[in-house]
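Only a single protein chain was left out; the remaining protein chains are all shown in position.
Should a chain be cited, it is by its letter among A, B, C and D, assigned in written order, with residues numbered from 1 in that chain.
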Amino acid sequence: MAQAVLVMVSVAFIAFMLFQYVGDPVVFLLGQDATPEQIRNLRADLGLDQPVVVQFWHFLVNAAQGEFGISLRQGAKVSRLIAERLPATVELAMVAAVLALLLGIPMGVYAALKRGTFVSQLLMTVSLLGVSLPTFLIGILLILVFAVNLGWFPSFGRGDVVQLGWWSSGLLTAKGWHHIVLPALTLAIFQLTLIMRLVRAEMLEVLRTDYIKFARARGLTNRAVHFGHALKNTLVPVMTITGLQLGGLIAFAIITETVFQWPGMGLLFIQAVTFADVPVMAAYLCLIALIFVVINLVVDLLYFAVDPRLRIERAGAH
Amino acid sequence: MSLLQVKNLVVEFPGRRGTLRALDDVSFDIAPGEILGVVGESGAGKSLTGASIIGLLEPPGRIAGGEILLEGRRIDDLPFAELRKVRGRQIGAIFQDPLTSLNPLYTVGRQLTETIRTHLPVGQAEARERAIQLLRDTGIPAAEQRIDHHPHQFSGGMRQRVVIALALAAEPKLIVADEPTTALDVSIQAQIITLLKRICRERGAAVMLITHDMGVIAETCDRVAVMYAGRVAEIGPVHDVIHRPAHPYTAGLMACIPDMTQDRERLHQIDGAMPRLNAIPAGCAFHPRCDRAFDRCHAQRPDLMPAGTTRAACWLHAGTTGGAS
Amino acid sequence: MVAALIAFACVFCAAFAPWVAPHNPFDLATLELSDARLPPAWMEGGNPAFLLGTEDQGRDILSALMYGARISLAVGLTSVALSVLIGVVLGLLAGFLGGWVDAFLMRLCDVMLSFPPILVALLIAGVGRALFPNSQDELAFGVLVLAITLTGWVQYARTVRGSTLVERNKEYVQAARVTGVPPLRIMRRHVLPNVMGPVLVLATIQVATAIIIEATLSFLGVGAPITAPSLGTLIRVGNDYLFSGEWWITVFPGAMLVLIALSVNLLGDWLRDALNPKLR
Amino acid sequence: MSDTTSAQALVRAIDLAKTFDVSAPWLNRVLERRPRQLLRAVDGVSFDIQRGQTLALVGESGCGKSTVARLLVGLYAPTRGGFQFDGQDAHAAFRTPQGRQLRRRIQMIFQDPYASLNPRWRVQDIVAEPLVEHGLLSGGGELRERVGELLQSVGLSPLDAAKFPHQFSGGQRQRISIARALATHPEFLVCDEPTSALDVSVQAQVLNIMKDLQRQQGLTYLFISHNLAVVRHVSDQVGVMYLGRLVELADKHTLFDSPRHPYTRMLLDAIPKIHDTGRARTPVQGEVPNPLDPPAGCAFNPRCPHANERCRVERPVLLDFGGARVACHAVEEGRISG
Partner (left out) sequence: QTVRIGNQGDALSMDPHSLNESLQLSVTGNVYEGLVARDKDLRLVPALATSWKQTSPTVWRFELRKGVKFHDGKPFTADDVLFSFARAAGEGSDMQSYTNDFKQVRKVGDSAIEIETKTPFPILPDLLALVYIMSKPWAEENQATRPVDRRKGIENAASFRSNGTGPYRLRERQPNVKTSFVRNGSYWGKIEGNVVNVEYTPIGNDATRVAALLSGQVDVIEPVPLQDVARINASGKSKVLQGPELRTIFLGMDQKRDELLYSNVKGKNPFKDKRVRQAFYQAIDINTIQRVVMRGASKPTALMVGPGINGFDAAMNTRLPYDPDAARKLLADAGYPNGFEVGMNCPNDRYVNDGDICQAVAANLAKIGVKVNLQAETKGTYFPKILKRDTSFYLLGWTPGTYDSHNALNALMRCVDDKGSGQFNLGSYCNPKVDELTLKIQSETDKPKRDAMIKEAFKLHADDVGHLPLHQQALAWGVASNVQLVQLADNFMPFRFMSVK
């Protein structure tokens, strides 16, 4: 926990330092005919004339109380803005992650088991495409093909959402699912490739181990060997990377959300960057850091669940 | 009739720089209930022989010639599904490292019952019963509890017992044990070998025991095969091979072993090293290191021929029966 | 094999762009706006002088590809080289010295990791531009490279630390210590060469990733200068013309990017083999 | 063993001890309320080695043999006790600039011939490293010549200097390690299981070279192995270790002819005898205890057929019994005859 807090504070501080250079929010807060005096007043009002350190201190004090201050651009509490946007991003990232895992793992397993066959080589080559095309291009192409030309999926937005308390979910309506397909796919492609390649590499590694050889020697069926023994052992390292990548998913969501006008945090962040909305940016980064920390924690726990070697030994085994 | 017959087995590794012949014309057989030791220098092809028998040659390795028969039935060209049924059911295997031979994520019980149920038509409960019994037989105390433990919770010696239990789970007729004790402690080694010997005798299983340790061979085996550079150099009853080796290599090997009973200032040594597989000299592969080599050894490759009580691949014995192939 | 040839041809063209390209797309004086958006030569309305057509300022796509790939490669390679340098040095230190150095560096990695790469790049690029206003092109590249570098080194540091922890306990390192070789020299001469394998593999993938990050930064408006378009910039520009049918502005650079990624990967495989003494 | 000679002993280990902290990281420990865990890898080991002699250490895996070796070459600093080399405190010296001189005189040969040579270096550079490091030689030609000599002295060809380690067999690699160790003209060689990874035939080659070198150069060896036959062949004195302690230390012949400690007997009994084919043995039951949680009293008591109440509470110390030093209550009480 201490470490998590430390990480987050440093993230906030670095973020804050950097943001001072990103732009001047005041320019956008007033219309073109505002007088210099108005501008000066506003600057003072917002506390932007104070030294950065003082501003950071205020930010920290607020943050400690769960408040991230007030969006300069929107004049609303940052915490509220983020809370509004969080569900969209989380749902998108989750669906993308599930998609990446559901497709990536079987493809990786296939490529490993059928190493050297045409299909698996094709998979590997095509997967290179997945990592060497920018997300935004993929997104636009998907829109062009599936939304404009074929008209199968909508091109933007979240569709209908259902409010569950403060959480707005698009996953409870048919329209919501309809809308999430393209963005989730876009977001998933990069991770999918990565997971596939990773699973393949790990699987090949595991298939070389003695216990696989021994399992074969015991005459177990191929299915039991590949899926019961090899795959599960493959997943242990895959889990860590996937955990880390989930953080990356949320980052890449910035692009995806921009392309698909997905009303999530990434879009909020990009808008904040455009208008130098420091509190929103800082809060976003802190939140990302938090998510990262949490994911790491969850991965550790999962590790624990999957790998018995890590469980605390009770009842003296030795 | 012998349980296992290996006839003129050839194993090759096709590679970029030509094909490597790792096993060349290996023949031997094992009778039911018999323990055959296989010794030889590292890289001589002991493991490959074992792997060929259970059909687990790693690609690109392949059997390029000869045949392997189990109870008179050819098993080296079986389709995968058939072969799978032979493995574990007819032939069990034990590998060198007990830690890495067990899947760390599953309890030993699961691995045992899985194996049992793959081969025998029994239910989950009965399989578990059998598994516990197996563990008990292999000398694991409190088997009822230990069956639900994970491999990492066992010590090295116990893991090797579990491995033995796994190899025996479907009551195979033959066990291929590839250096089952090399990774273990000196004191545990003896326990495991004794166990293996006892349990196979009780169940009437034959064993092919691959090892470096002549001591183990001497104590355990009925017959022994000495391998050198992908071929069997000598094969015969264990006592005879050790005390009256017919092949100079066997003799050299025996002499290399430091003796517990007498002091020697220098050990006997075989100069030079075993040739690499891609540079096996013509004639007898051992001739560059052999101090008794003569012309024929440089030119012609000897096959196994009777040499007293054993059979040896050495021209020195060509005269004894007066026939060379 | 054919793929390798094509790929290396691309890289060759990129490296020697000024000598092989038919036009100089960076020289504004040679641009004719009236040549803008011509389709590839083989299509109707195409001009044989512009084999792959022109982009929206009248640049020859073929030449722009070569020059752009040159920039992208330069950005990709330098930033990866720099991140490898930083990452390897820090990873080695962390792994070899252990203790608080390790703890500190790994926390630093955590902090860096919790910034998604695009974000860091975005911020650095913003900061860089603010600090060097009206920077010359070279400075802009500096900023880009820095941005990508700072996001990239963490992976190397982690990988290297991991392998260092393994290598450190190998007997050849201990042999050197017994001999009395000072730790820094052990690190440099013994450990370093033996941990570079995974680093190289990672680096080859990262070159492509770096080029994509550069392209994405362009998309977000903080990429390479538009007067000297990189591949990423070209893709981003072309992106706007996807719906209007001027596909060649984005498709060719995209294909080039894929080819580069491919060839860099092949290069990586080859390098790995070449550096492995066992295969020599 | 007489105390008069020990004054001139080249190597003296005095109550050497090494404790490792194997606790979980601080945070985890606090969270999971686990205590600090200490592992006493070596716990008070004393011995002398005379110049030109070989002391062998035997014992099961994990009993602390390698740790002793590393303590002697300065890879670890002792937690307690010390080590005198040629009359001077070696560990104090390792820390001073003169320590380099000492490092030149003490070298080590490792167990694994595959891991102890840097795979990316040529043999020339591997063997030359100590020479360069100690500033003994520098010029390219001279260096090459010396490396050639060294390689020849271990039975390799000077032409091999241009090759990479992977081009050699295990035995040849071990010879390269020996050549490297010999480069600086050391007086004391610590050999940590130098032949365990090798075949009997190759093992014979390596052991012969080691013995030849000892004869020619008057080298002193600490030889670690668990193969008693090998130990019997190379050593002058043998120390038997169990769980970080010496349980028996005796002259080779004394030890092999009349082992006293039950553990020593067990070890000797565990050696398969090549000449008694088909003999059935009843090996001692039980397994090596967890060093993190050693049994109270005599560490061997759970496996010892002679253990009694005293063995379970009181730790035996090394005592002299007619030329052998044994740590065993049973021997002390005469329950086991010599």
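Operating definition for what follows: a contact is a pair of C-beta atoms (placed from the backbone, for glycine too) under 8 Å apart; a residue touches a chain by one contact, two chains touch by 3 or more.
Note that this is a predicted model, so its numbers are computed, not measured.
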Omitted chain's touching partners, listed by label: A, C
Residue among C:P225, C:P253 or C:G268 touching the omitted chain: C:P225
Option touching the unshown chain, where C:D102, C:E171, C:E214 or C:E246 are the choices: C:E246
Touching residues (missing chain, whole complex) on subunit A: 22-24, 27-38, 42, 45-47, 69-77, 84, 140, 143-144, 147-148, 151, 154-158, 258-261, 263, 267-268, 270-271, 273-276
On subunit C, residues whose C-beta touches the chain left out of the figure: 27-29, 31, 33-34, 36-37, 56-58, 126, 129-130, 133-137, 220-222, 225-227, 239-246
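In this text, only the chains that are shown with their structure count from here on.
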Between B-D and A-B, the pair with more C-beta contacts: B-D
Between subunit D and subunit A, distance of the C-alpha-averaged centres to the nearest whole Å: 53
Overlap residues in subunit A, where contacts from two or more other chains coincide: 3, 318
Contacts with 2+ other chains: residues of subunit B: 155
Of all residues in subunit B, those that touch subunit D in their complex: 41-42, 155, 157-158, 185-191, 193-194, 212-216, 218-219, 238-239, 242-243, 252-254, 256-261, 264-271, 273-274
Residues of subunit C touching subunit A in the complex: 107, 110-111, 113-119, 122-124, 126-127, 130-131, 205, 208-209, 211-212, 215-216, 219-220, 232, 235-236, 239, 242-243, 250, 254, 257-258, 260-262, 265
For the subunit D and subunit B complex, residues of the former touching the latter: 60-61, 169-172, 199-205, 207-208, 211-212, 226-230, 232-233, 256, 266-267, 269-285, 287-288
